[in-house]
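The following block contains the structure, expressed as structure tokens.
One protein chain is absent from this view; the other protein chains keep their places.
Should a chain be cited, it is by its letter among A, B and C, assigned in written order, with residues numbered from 1 in that chain.
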Amino acid sequence: MIKVAVVGATGYTGEELVDILVGHPSADIVSLSAKIDKPQDIAEIFPSLSGKISMVCGDLDVKEVNAKADVVFLALPHGVSMAVAPKFLKAKKRVIDLSADYRLSVSDYEKWYKRDHTDKMNLSKAVYGLPELHRDQIKKASFIANPGCYPTSIALASVPAIKEGLAETDGIIADSKSGVTGAGRRADIALSFGEVNESMKAYKINQHQHMPEIEMELGKFAKKKIKLSFIPHLVPLNRGILSTVYMQLKKAVSLKEVVATYKAFYKGERFVRVLDEGIYPTIRDVVGSNFCGIGLVVDKERGLLIAVSVIDNLTKGAAGQAVQNMNIMCGLDETMGLM
Amino acid sequence: MIKVAVVGATGYTGEELVDILVGHPSADIVSLSAKIDKPQDIAEIFPSLSGKISMVCGDLDVKEVNAKADVVFLALPHGVSMAVAPKFLKAKKRVIDLSADYRLSVSDYEKWYKRDHTDKMNLSKAVYGLPELHRDQIKKASFIANPGCYPTSIALASVPAIKEGLAETDGIIADSKSGVTGAGRRADIALSFGEVNESMKAYKINQHQHMPEIEMELGKFAKKKIKLSFIPHLVPLNRGILSTVYMQLKKAVSLKEVVATYKAFYKGERFVRVLDEGIYPTIRDVVGSNFCGIGLVVDKERGLLIAVSVIDNLTKGAAGQAVQNMNIMCGLDETMGLM
Amino acid sequence: MIKVAVVGATGYTGEELVDILVGHPSADIVSLSAKIDKPQDIAEIFPSLSGKISMVCGDLDVKEVNAKADVVFLALPHGVSMAVAPKFLKAKKRVIDLSADYRLSVSDYEKWYKRDHTDKMNLSKAVYGLPELHRDQIKKASFIANPGCYPTSIALASVPAIKEGLAETDGIIADSKSGVTGAGRRADIALSFGEVNESMKAYKINQHQHMPEIEMELGKFAKKKIKLSFIPHLVPLNRGILSTVYMQLKKAVSLKEVVATYKAFYKGERFVRVLDEGIYPTIRDVVGSNFCGIGLVVDKERGLLIAVSVIDNLTKGAAGQAVQNMNIMCGLDETMGLM
Partner (left out) sequence: MIKVAVVGATGYTGEELVDILVGHPSADIVSLSAKIDKPQDIAEIFPSLSGKISMVCGDLDVKEVNAKADVVFLALPHGVSMAVAPKFLKAKKRVIDLSADYRLSVSDYEKWYKRDHTDKMNLSKAVYGLPELHRDQIKKASFIANPGCYPTSIALASVPAIKEGLAETDGIIADSKSGVTGAGRRADIALSFGEVNESMKAYKINQHQHMPEIEMELGKFAKKKIKLSFIPHLVPLNRGILSTVYMQLKKAVSLKEVVATYKAFYKGERFVRVLDEGIYPTIRDVVGSNFCGIGLVVDKERGLLIAVSVIDNLTKGAAGQAVQNMNIMCGLDETMGLM
């Protein structure tokens, strides 16, 4: 059994992580912590966990975690992760960080997250944990930067077209629609039911902090600097991201060929569903699961390749993917605890 | 034209009031104020009002309001209203207070709202503004305590049965289901979309601050002290309260007679729909309107009279009823601006 | 491994059953069938199952099912179950019927479901599958009538009070609020998003077909005929039933004693959470799980015991409970596949 600790257990991602790990046949939760006024049983904080686990969640005690755990999940806000990650890495723990602290170059991080990076040493060691694109590195890694939800949905939708040379790498537009839990669990009028329900909006157009992460990831496969247009929207549902990605076709190609290319690219992947011609994915198909669904369209007249992807932002977009990474790092079946 | 001021314009009730008053053929908004960091156009605060009105909303200036307005609406939090209402009343303004500050006896107020009442003098002058039950007093009033949303829905459902002697006045149970805007516009995790959507809960069972108001109002018609059971629930929709009120029948009576009694009681009322036998009201029927729908059931075997009522909590439960009260006080057609 | 067949796999309950059984460590799905125009892979019918299972769902072939399966789940409409159940029972299969066909007496069934009962012989053999109340009989049963969703939520909330003599058995009122999947998966304007969303309604007051089932079940513990008031409401969420049950207290009793009584009654139960004094359950806590949460209130002044219960109507209210019954019948850990 792998002994796991969850640091930052009181957000939506923390709740989801605990829920997945409780049911994981080869993992034992040994420590839960968070910034918290007074220690409290996690089953009181999240009554949904009552009857599944009873464990006190108190302030982080690094020594205790290092004494007990093999794998440490950090479900912390940006900026907080890099203050504690070095302490677990130094103790030779495997660390999976769900924040953005180790996903970007120093310069991008400091520009987009508007703070100094205080752990540049470990930044260079972190492996970007998108298993379908970087499995070999993840296998050998001891430190994972778990991808953001938007980047996961957009990279899975576009990388096959980029890598296989179907699409131009300039002029990509990602129009994403996200449920509300993606914004985290916090008191904010803008996230209140009365504001969000029966409404929709675009926000942070080309200014969302996930933008450089997407550009970095696509750039790896384009083998050049990518300039993306990224337009996130907030829609009234709890969980789910649907990304509609527009790419310029390099040359005329049939939808059949595109679908075949994507199917070949994701051959053997347990969590990616490339849909047949004429079928588009829905959020309902992936809610509560670690799956990503991808539908494809070729717009011949306008020379466009349109890829539509869906994921659950808390699962494949965060906690599920983190557990998938743990499974890979630890040599377990990749789907363990996730089916 | 009646010159009106809205004090406390930046909550959901304030927004609704302004929206109704903008379209009111005989009212002119002359002042908008609220507790606000810096003065701002109301159409920027609520973009829904843009193109309908452009007026700066700044901190309250009592002198200015008294100089400009005939009627003052107070859409303020409990406790704040009683600090300013006396200043408008002293200047002989007509005042319609949407808070709870003038709805209860001093002792009930101080018990349930946990603060001293600082304006007992005006408390005794306030008329409870439920037009269908107190129209004659409202006509002569210059100071209205506008009812709470739950009390409106429960009183309209039960008073005919109480007043006409159909139901016992002991053992009444009001099981109410409310949309989320009833809790106001504020940053609170408990009101955030991720917590409320796809969920439901009972809360403040027999401890909701509207309870003494309901008991007081029913008691007026029962001509005795009423002890109610009041169980509010939060449901995932923006607007609407559905109250299911359970009353013990005094004697066997047919549904036909009950419906006839209610129809007679509300004869001529423009905003109350007593539904025919076998038909129940839905929230959809009243959203955005000042109507109250009432459906009735007689449970012979168990000796129960069940009344189901629906209102829009922001309209008939707050702003709409306030305008209805203004219309009555000012001798206008009662439905003006509300149809 | 237990070989299971699901007959009626294309409704919401069927989807949920398949999803649970796919992840069940000791069950193998060997047959899926439904009334269907042409055979189709279940993963095409429900893309949510793609990547989890691939199996053709065609019209029911009784012989094939009898040749392959040990346990047969019937997720069929009322009236259809009793036409096929005898064929599996005759072949000595264990059968778990999720319809209402085997839950009631002949007379109640024929009165409430308005059709003749055509399999009275097996009706008398069916065990009512509410494990927390009838586990011993379920253990020995080969034929289970799986309870309805409303009856499950109301029985779990009220039976401890009835059995332990806390509450009168007359005058019980069950005010239930249900999500929309409880009405099944079908084309009906009344279930369309535009009608249900941002609305609420009471329906079938004292006329819902689950009423005699609730009365029957409570009657077993009251040891007398029960006359209930049952008022179902439709609320805009996918999954979840919240039942607020009002019972007359037999004598003065403290909330502390009531909570203790309920906790004792459900001692050792893995799927029932009796909440501490002052805490009420929410639907969010049980969605997607087989748990039932119960909160309790004593209303001293009015002599009422109020029990609030929450379940997921598709899990504890249908498919989850069915699998729980299978586990018990087959001698497995009761929570297998359900945690």
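Operating definition for what follows: a contact is a pair of C-beta atoms (placed from the backbone, for glycine too) under 8 Å apart; a residue touches a chain by one contact, two chains touch by 3 or more.
This one's a predicted model, so the numbers in the text were calculated from it and none came from an experiment.
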Chain not shown: contacting residue from C:Glu132, C:Glu198 or C:Glu269: C:Glu198
Omitted-chain contact residue, chosen from A:Val71, A:Ala126, A:Leu242 or A:Ala319: A:Leu242
Which of C:Leu237, C:Val258, C:Cys292 or C:Leu338 contacts the chain that the document leaves out: C:Leu237
Of A:Cys149, A:Ala167 or A:Val308, the one touching the omitted chain in the full complex: A:Val308
Contacts of subunit C with the absent chain, listed as residue ranges: 12, 180-181, 185-189, 191-198, 236-238
Contact set of subunit B toward the excluded chain (per top definition): 22-23, 47-48, 50-52, 198, 270-271, 273, 275, 281-282, 284-289, 291, 293, 339
Residues of subunit A (touch criterion as defined above) contacting the omitted chain: 170-171, 173, 175, 177, 195, 197-203, 205-206, 227-229, 231, 233, 235-240, 242, 244, 246, 280-284, 287, 295, 297, 299, 301-302, 304, 306, 308, 310
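As a working rule, only the chains that are shown with their structure count from here on.
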Remotest chain, subunit B as reference, centres from CA atoms: A
Gap in Å, rounded to a whole number, between the CA centres of subunit C and subunit A: 36
Geometric centre distance via CA averages, subunit B-subunit A, whole Å: 46
Subunit A, residues touching no fewer than two other chains: 198
